[in-house]
Each structure stands twice: as C-alpha cells, then as structure tokens.
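The complex appears here without one of its protein chains, the remainder shown in place.
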Amino acid sequence: MNKDAMKGREPLAHISKRDEITIWKAWGIRLAAILLSLVVCAGVIFALTRLNPIEVYKAIFGGAVGTSRRAWVTIRDALTLLCIAIGLAPAFRMRFWNTGAEGQVLVGGVVTAAVMIYFGDALPTPVLLLIMLVVSILAGMIWGLIPAVFKAYWNTNETLFTLMLNYVAMQIVTFCIVFWENPAGSNTVGVINSATKGGWMPALGGLTYGWNLLIVLALAYGVYVYLRLSKQGYEVAVVGESESTAKYVGINVKKVIMRTMAISGGICGLAGFLIVSACSHTISTSTAGGRGFTAIIVAWLAKFNTFAMILVSFFLVFMQKGAMQIASQFNLNENASDVITGIILFFILGSEFFIRYKVELRGRRKEA
Amino acid sequence: MGVFVIFIQKAIGQGIGMLYGALGEIVTEKSGNLNLGVPGIMYMGGIAGLMGAFLYEKSVAQPNGTVGLLISFACAFLCAMLGGLIYSVLTITLRANQNVTGLALTTFGVGFGNFFGGSLSQLAGGVGQISVAATGAAYKKTIPGLSNLGVIGDIFFSYGFLTYLCIVIALVLAFFLAKTRKGLNLRAVGENPGTADAAGINVTRYKYLATCIGSGISGLGGLYFVMEYAGGTWTNNGFGDRGWLAIALVIFALWKPLNAIWGSILFGGLYILYLYIPGLNRSTQEIFKMLPYVVTIVVLVVTSFRKSRENQPPDSLGLPYFREDR
Partner (left out) sequence: MEQGNYAIELKNITKRFGKVVANDKVCLAVKKGEILSILGENGSGKTTLMNMLSGIYFPDEGQILVDGNEVTIASPKDSFELGIGMIHQHFKLVDVLTAAENIILGLPGKEILDMPAVTAKIRELIDRYGFELNPNQKIYEMSVSQKQTVEIVKVLYRGASMLILDEPTAVLTPQETEKLFAILRNMRAAGHSIIIITHKLNEVLELSDRVAVLRKGQYIGTVETKDATAESLTEMMVGKKISLDIHRPEPVKPEKRLEISGLSCENIEGIPTLKGVTFTANSGEILGIAGIAGSGQKELLEAVAGLQIITSGTISYYPPEGGQEILSEKTAADIRSLGIRLSFVPEDRLGMGLVGSMDMVDNMMLRGYNEGKGFFADRKTPRKLAEEIVEKLEVATPDVSTPVRSLSGGNVQKVLVGREISSNPTVLMVAYPVRGLDINSSYTIYELLNEQKKKGVAVLCVGEDLDVLLELCDKILVLCGGAITGIVDARTTTKEEIGLLMTRNGKEQGNE
C-alpha cells in the first residue's frame, strides 16, 4: 500500500481523558460556552428580527431584573426550578433516571389545590398550610415510589416508566379540573380562594416570596449534607456506582432505591405545593410547565452539587424571563424563550466534553 | 357498522403520526442512541414542512399542490435531520449524556415549532392565519377509484399518501434489519459497539447516519399531523404528547417495525376511545385518555418480568461509545 495515500486517513486528533482539571479552568470553559451560546443566540435573534443584538440583550436584562417586581418573579421561578432539581439530585446520585419530576410536581400541586378548595376557609392558616405541605410531599412520594418499586423488584426501565407517569398525572389534573372549574365551562380552575386567600402562602418578613427562599435554600443545604455526609447518602452513592458492590457489603438495594425515590418524589411534590400555594394559586396541566424536564438538565449540569444548581437554575430562568420580555416587546411569540434555552443548553452540554477530555491535534509523526 | 369504520379510520389517523415517530426512533435506538428528543424533532419536522409550503404558496400566484407537497416533504425531512444532527454531534462526538441531550432537544424543538408556528405569518409580513390550502389538499388526496370500494375502501384506501408511505417504510425497515448486511451491522452497533468496531464497522458513521435518518423519519410524523391530520394549519402544542407516545410505542413494539404498525393503530384507538364509549361524561373521559400511557407502563412491566433475550432493548442503548477510553 502506498504510504502517501494512507497518510490522509490517520486520525486527526488525539483525545484523552483528563486526569484532573482545576476548578477555575473548568468554569472558564463553561463560561466560554455560555458566552459563545449568547453570541449564537444574538445571531439568531438578529436574523429573525434585524434588531441590534446589544439592544436585545439590554431588553433581556430589563425583562429579567429590570424592576423589583420582575426581579422577584425571576427569583421565585428560579427557586421553583431549583427545588425540583434538588429533588432530582438524590435519584441521579443513585443513577436512577427520574424523568417523572413533571408528574411528581403535578400530583403535589393537585392535592395542595384540593386541600385549598375543600378546606381553604374552614381551617386556620398555619394548620392548613401544614396539611397542604404534608399531603403534597406524600403525593409526590407515592408518585416516585411506584416506578421505584418496579425498578427494585423487577428492574423495570425507570426512564420510560417515570416519563409515562407524567401523562397519567396530567390526566388526573384534567380530571380534577372538571370538578373544580371556575367559572363553570371555562375548563380552568381560576385563582383559588381569590377573595379569602385561604391557603395562600403568607409573606415572610415583608418579602412576598420569603418562604420560598427559606424553604428552598434550606432544602439545598439539607440535601447537600444528606448526600455528602450521612450514612444514607453514602448508601445512595454506592448503589449508584455499583449495585453488586452494594449487595456485597450487605446494603439492602431494594430499600435504598425505594427510600431514595420517596425522598426525590417528595421534594418534587413539595415543589408542586410551592407553585400552587405561593406562586400561581391555581392548578392546570401547565402547573409544572416543563420545569420537571428543565430541572433534569439543571441537576445533571450541576453534577449533583445542590449549590452549583443554584447558579444554573438562576441563569436559565434569567434567560427565559429575558427572552419572554423581548418576545412581547418586539411582538414575537413567547416560545422564543424555549429556543434560546435550548441553544444555551446545547452549548453547555457540549462544553462538558472539553472539561473531561483533552484534545490534541495530531502533528506530523516522527519518522523512524 | 358505520361507527366502527369511522373509529378504525380515526385510530389509523392518530396512529400514523406516532408510527412515523416510532419507526424513526427504532432506527435510532438500533444504533444504541436513546433519543428523547423525538417529540421536539416531530415539531421541527412539522413546522418546517408547513413553512416550506407556506413560503412557496405565498410566492406564486397559482400554487401547484404537488410542488408544495414535494417542497414541504423535503423541508420537513431535512429540518428533522438537522435536529438529529445536533443530537448526534453532542452525544456521539462530544459524548454528552443521551437523556439530558434528548430532553434539551425536545425543549428546543417544541419551542422552535411553536415559535415559528406562532410568528410565521408575522415574520413574513403579517398576512394573518397560516394556511396552505393547495398543499394540504395534495396531502389529503386518496387513491382514485379504490377509496370507493365501500367498507374495504373506507378502512384501507381512504388516506393520503403519507399513510401508505409510513407502512412501506415499516416494511422496508423490517426487511432492512433482518435481511441486509447494513441492517446486521447496525444491529451489532447497537448491541455491542466494541465488537462492531473490532469487526471493521465504522461505529461513528453508523450512529450518525442512523440517528439523522431516524430523526428525518420521525419528523415526517410531524408533517403528517400538520398536513394530513390538521389539513395544513398550525395549532400551538397541537401534537400534544404524541411524541412521547411514539417513544412508548417503540417499547410496546419491542423494537420491531412490524409490531409497531398494529401497535400504532392500537395506540391511536386508545387515544380516541373515549369519544366512542357511550355514556361517558367529561370526567370519566379524562380517565380513558390515560389508557395509552397505562398500557405502555403495563408493557414495560410485563417485558421486565419475562427476561427473554430476544425481546430486550439494544444492549448498549443509552451508553456512549469511544474506543480509546482509558
């Protein structure tokens, strides 16, 4: 065979796993990816609207945090996303692909709404809120436990099982809406207890969303400690890394799978409570609004670190809110925000490769 | 009798879109890629087909349905392939996690579809509602003569060409996987990429091609909904959850294209069953709408009980492959 003819077929690049990477370098790569994605988004926006991208980004900024009210809505929604992502962290640490957060949030939300509707004016607020909190967590737990039981005993594929349960949950919501619709015939529930505000989360120290902030940040800390320092968290990690090792040392794998998914589902159910009681005060099939899926990406990108999730979820919600603002400002469809979120996610996902691997272009080989 | 025929027709009408999605996903999964971006890809295919037809019909005075059909078909296939390409670059070349990439692609694709669906007319200069009458009519054209054969005609010959194309794709795909060299190679890539690699199969190329072509086929499902089912109009989130049902159908069919054909009709039937059961009120209808998902869950559980070696997903499904991993 001719050597020159074959020369061109040598692999172009040499890819090897990095041994370790300094934290600042890893975040540098991520930042570069985000900047690059913003440039691409600017290009897309310009192609569609012919608007000056700088102006557009100013508008995004204004849309997300331009006024105190907008800033708080951004914070509120980021906290909701964060709460779901925190819920997913234990499941992902166990390598259990919980794609059912959407459904777990919905069932949490629907039981919260039920309590508000049926007992909203009958019980004192603290008792009512406590009941709502507990039932929402229980509902999420049950929704998380169903696939976990099948995974534990028969190794049923959890990715697809949890995915399907999302839609079962959605049908439960539409089923309930039939009974709760207000006004009749609207096919929506409307704002629950709009006059009495029964079951509405009160303000905390003057902050409308103070309780959201407190609960979610406490959860972030709690789950971090649980996963890093507790015996149960250690079991979760061992089961996630190797089931046969877990069995070998006498960990009850079935129990751990079910316990962890109960926790995961419970926190997602609690997110449903936060949405219904503290944010929207209503229930609909879009109560979760795809955040159950976005949270999967947040949890993944943050590598199970609940504090890194804070950064990621705030960034994503910031961009979404900003994109919605430009959409309305320039008469575009509000779905532009999903397109922009998608583009940013593609870049961040791609950048992880350059953090894990070193790519060297292959120079000329030395002749012997 | 009449109700039953209509039910079958409607079930097929619902099923074909899912069947396209499922067939594309079967091709993709046979290469070991679990593409959860299929719902997004179907939106991308649908809106691209609609945009192609719309821009064509707007630019000529007397639009020709057949030309519009060809343009929209090509646009849908190519745009869906583009979605598959994004997924491929991220998961195959850049080794990103398949589940997460797929979900991001769904977010992007659904947003892409709804964004252009909602702003298309405005971006094109504000002509109001999108409508592609000539192209839509071309898609709905049935086979002349055969559709008048009474019940037989109604059940088998009352559909546009996309329905028949879909059945043909399923048959060709079944043949391809079972009887051809490339089909054998593709199955090997999905089962055990290391082995396929050592046997001289270009794993990366197979994965890219399977994922992109599979996405293209899935995208036709979106085109089907927009053109044949909705007659050439766009409704936001109009496909609903059919993309996820397409993924469910892959499992239901145990990764076999022929099973997917009757499975799609069953899914389509379950999807609309509530309309045909007498005496349901609004709330019980909602319970009936759960059926396709519940059936999928039951299939998942039952297949996990019976650990038959022949009915399992491709062995490397969801796992990345790279050779120099050390």
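Order of writing sets the chain letters: A and B. Residues in each chain are counted from 1.
By definition in this document, contacts are C-beta pairs under 8 Å (C-beta built on N, C-alpha and C of every residue); 3 or more make two chains touch, one makes a residue touch a chain.
Just so we're clear, the structure is a prediction, and the values are computed from it rather than from any experiment.
Colleague: Which visible chains touch the chain that is not shown?
Modeller: Contacts of the unshown chain, counting the full complex: A, B.
Colleague: Please pick, from A:A47, A:A122 or A:L229, the residue that touches the omitted chain in the full complex.
Modeller: Selected residue, touching the omitted chain: A:L229.
Colleague: Decide which residue listed in A:T245, A:S286 or A:S328 touches the omitted chain of the complex.
Modeller: Looking across A:T245, A:S286 or A:S328, the contact with the absent chain belongs to A:T245.
Colleague: In the complete assembly, which of B:N185, B:Q285 or B:S304 touches the absent chain?
Modeller: B:N185
Colleague: To test your reading of the contact rule: which positions on subunit B touch the chain that is missing from view?
Modeller: Looking at subunit B, the ones touching the missing chain are residues 179-182, 184-185, 187-188, 191-192, 194-202, 307, 309-310, 312, 315, 323-324, 326.
Colleague: Since one chain has been left out of the picture, which residues of subunit A touch it in the full complex?
Modeller: Here the touching residues of subunit A are 1, 3, 6-7, 9-11, 14, 16-19, 229-235, 237-238, 241-242, 244-245, 247-252, 358, 365-368.
The rule is simple: only the chains that are shown with their structure count from here on.
Colleague: Measure off the straight-line distance from the CA centroid of subunit A to the CA centroid of subunit B, and report it in whole Å.
Modeller: About 27 Å, centre to centre.
Colleague: Can you list the residues on subunit A that touch subunit B in the complex?
Modeller: Those residues of subunit A that touch subunit B are 15-17, 48, 97, 99, 150, 154-157, 159-161, 163-168, 170-171, 174-175, 178-179, 290, 293-294, 296-297, 300-301, 331-333, 335-339, 341-343, 345-346, 349-350, 352-353, 356-357.
Colleague: Going by the contact rule set out above, which residues of subunit B touch subunit A in the complex?
Modeller: Listed in rising order, the residues of subunit B that touch subunit A are 34, 36, 86, 89-90, 93-97, 99-101, 103-112, 114-119, 122-123, 236, 241, 244, 247-248, 251, 282-283, 286-287, 289-290, 293-294, 296-297, 300-301, 304-305, 313, 318, 322, 324-326.
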